[in-house]
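Inspection log for the structure reproduced underneath, given as structure tokens.
Here the complex is missing one protein chain, while the rest keep their positions.
What follows is chain A.
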Amino acid sequence: MKTNSSHPSVTSEIDKPIMADLQANLQYIKETIGNSSDLVVKVFLGLREWPAALVYMAGLVDQHILHSSILRSLVQHPDRDLEEIEDNRRLDYLMHEVLIAADIEKITEMTEIFTDLMGGNVILLLDGSCIALRIGAAGWEDRNVTEPNSQSVVRGPMEGFNENLRTNITLIRRRIKDPRLWVETREIGYISKTTVAMVYLNHVADDGVVQEVRNRLEKIDIDAILDSGYIEEFIQDASKTVFPTVYNSERPDTVCAALLEGRVAILVDGTPFVLLVPALFAHFFQSAEDYYQRADISTLLRLIRYLSFFIAMLAPSFYIAISTFHQEMLPTNLLISLAAQREGVPFPAFIEAMLMELTYEILREAGVRIPKTVGQAVSIVGTLVIGQAAVDAGVVSAAMVIIVSITAISSYVIPENGLAISVRIIRFLMMGLAATFGFYGILIGLIMLTIHLTSLRSFGVAYMSPFGPLIASDLKDTLYRAPWPFMRARPVSSKAQNLRRQSKKGVRKGVEKRDRI
């Protein structure tokens, strides 16, 4: 459960056993923690001659548990003659007969005291005892389970993960009520001691993938993990790529669907973003809503997403290529119209496109960072710099504004942000190629991109599968979305062990009969 890695620089000082002297212990704890004001030490003489102390971090413990289960039981313990109890049994007596909290454990090391304090436990130190009691009372303010900000849907569950790992695991368990849902936790980060949970469906997820995830998590050696993004960069297969090979989601339903496909989820305490591996190129075009809407609409939307991917990646470079190299390809009237717009525009199409794309990227970044109260200002200024004003000023042509707009809008159609970001990077490369070689350059770029994409892997699975290598049976949920009765098998490409999803008939006989009535 706990990490066994030791980091001498930080832990050696506190790596010692608990002493028998209460005052010395308390002194030591205070000093180690730097007399931090949120450390609460309550010295306690209620237990007759046994001086005791409760130590906890304010804000990390549930006040209700502290009062009703710990303090009250200690003060109002059954009036037995404590003198009768032998000294070495005092602790057991307290543990089994006085305290009514559920989660109590004996600890002997100072290290454990600090880890437990930070984990929201209450430590009961007893004078004359080298053993302390750890009483689980964790409870702090959490964000409520709210609708996820990213990956929102019109139809479907509106719950999103929050920052609490326990809540997040609960959200998954509530959807998959099966003992095969296994959760493995470990602590990563020798200072932050962040709990990281690996969740998978045993006998569905591939053992090799599970073991690989375990190994890669094991290898992480860092002081702190503040978000699942840290983990993602440590465990991803290829670092020299702009494409994400780890999927992340804020939606419990998405995570559950992935688990049911045999993928492995990695939950990190303190962030609502859950990682999913293996992640394939096609996964980034799947939205949770695809599965809640009718199949035909979902298929259409999915095709639109693939189209948007290409528009977001290639629209400016296409425009550059056509307008500076291949004017003969345009319909005559369109050419005249475009030429009319370009009259008096001072820059070459490439510079013009670069200018507009950069402006847009700046606006986008500003829009994300800007405080909500002044957000309006950005949109007003934005419409000026990318819009009619820029055209009227003679800096850019109207067609370019349209191109930049369609590009920007298209990149938001991709349901997962990670891929949308990589598309933005590729877009600039493609623009450079288009400006130097025209369509020839774009084609070279696309060929290189295809080679690169097909060479990528995510946890042993080819990134472009089921397209390359082609797995025909998996196209049912990638290129299009087959109606649920036809999705009888789990995808082969996520390496699931047990492929059967529905019985051969698809619909059970009993259900059919009942439906007829």
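To be clear about the criterion, a residue touches a chain if its C-beta (ideal position, glycine included) is under 8 Å from a C-beta of that chain, and two chains touch if they have at least 3 such contacts; residues count from 1.
Everything that follows uses one rule, which is that contacts and distances are computed from a predicted model.
One subunit of the complex is not drawn; among "Peptide ABC transporter permease", "Gluconate 2-dehydrogenase subunit 3 family protein", "Formyltransferase/hydrolase complex Fhc subunit C" or "Ger(X)C family spore germination protein", its UniProt record names it "Ger(X)C family spore germination protein".
Screening A:339, A:393, A:425 or A:470 for touch with the missing chain picks out A:339.
Residue A:323 is the one among A:195, A:323 or A:465 that touches the chain missing from this view.
The chain omitted from view is touched by exactly one of A:73, A:436 or A:454, namely A:436.
Contact between chain A and the unshown chain involves residues 323-325, 327-328, 332, 335-345, 348-349, 398, 432-433, 435-438.
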